[in-house]
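The other protein chains are all here in position, but one chain of the complex has been omitted.
Note that the chains are named A and B in the order they appear, and that numbering of residues resets to 1 at the start of each chain.
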Amino acid sequence: MAQFFAMGGYARFVWPAYGVAALVLVGLLAHSLIGYRRAQRALDAEERR
Amino acid sequence: MSGFAALLTRDLRLAFRQGGDVANVVAFFALAVILFPFGVGPDPDLMARIAAGVLWVTALLAALLSLERLFDADYQDGSLEALSLMPVPLEIQVLAKCAAHWLTTGLPLTIIAPLLALVLHFDAAGYPALIAALLLGTPVLSLIGAIGAALTLGARRAGVLLSLLVLPLYIPVLIFGVAASEAAALGLESRPHLLLLAALLAGSLALAPWAAAAALRQAFE
Partner (left out) sequence: MQRFANPARFMRLSAMLLPWSAIAAAVLIAIGFYGALFIAPPDYQQGEAVKIMYVHVPSAWLASLVYAVMAVASAVALIWRHPLAHIAAESAAPIGACFTFVCLATGSLWGEPMWGTWWVWDARLTSVLVLFFLYIGFIALANAFDDRTRGSRAAAILAIVGVVNLPIIKFSVDWWNTLHQKASVFRMGGPTIATSMLWPLLVIAAGFLFLFAVLLMLRMRTALLRAKLRALRFGT
């Protein structure tokens, strides 16, 4: 386990790399979903008027 | 061809009537270059090493300064739209504007550059290549800059936007221009870099008028 996290001594490069990728891509997904829900809700509200 | 010549002389006449533009560009170039010895210290070896880069970057920035006004004045007073209705193709008109821009920006910069290179202790062996590279590279700056200027006509914060769009496209010119100048200064072969610059010039002569004209057309819609 510890060996896995140590990544042969390269841990301080490998994990930040995976971290950046996850952060950016999940962040983009979240941003897209939130924008979508917001637009949906606004449109529903407008159509009900 | 007569249309091209007519438009070129018109733009040149306008530029010289205003007078300020050429002086602005040359003054900025000279002042920016002269600042570097003060900034990095007077060590001649250090300056000789960065000379090519400094000259090219400041030439680039100086060319960028006058790009915003390439189409702007004519766009604001409606003469650009009137000109687009002329039988001369819009692409040729763009070429004429680029030629006028280069004659009032790139060419003066190329002429001044050797003098400024002296200040930076640029190696004498590099002068021919430096001038050749600038002669090939500065028209490319005008051509690519025309695309940016046409795209940002009437945009908010057009100046910043223009720089953002144009500078990444300038990077290859900068890389090869500096490479050619430095290679010659070090006594190495500069021909490959100069040939690449020539290729960039040929490519942008073909592509830029078309792209800039397309951008201008949708500015009129």
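As a convention for this text, a contact is a pair of C-beta atoms (placed from the backbone, for glycine too) under 8 Å apart; a residue touches a chain by one contact, two chains touch by 3 or more.
All figures in this text were calculated on a predicted structure; none of them were measured in a lab.
Colleague: Which of B:G20, B:G154 or B:G187 sits in contact with the chain that's absent?
Modeller: B:G154
Colleague: Hey, which subunit A residues sit against the chain that's not shown?
Modeller: Counting only subunit A, the missing chain is touched by 4, 7-10, 13-14, 16-18, 20-21, 24-25, 28-29, 32-33, 35-36, 39-40, 42-43, 46-47.
Colleague: Tell me where the left-out chain touches subunit B, residue by residue.
Modeller: The missing chain touches subunit B at positions 147, 151-152, 154-158, 161, 164-165, 167-169, 171-172, 175, 203, 207, 211, 214-215, 218-219, 221.
The criterion applied here is as follows: only the chains that are shown with their structure count from here on.
Colleague: Quick one: subunit A and subunit B, Cα centre-to-centre, how many Å?
Modeller: Taking the mean C-alpha position of each chain, the two centres sit 42 Å apart.
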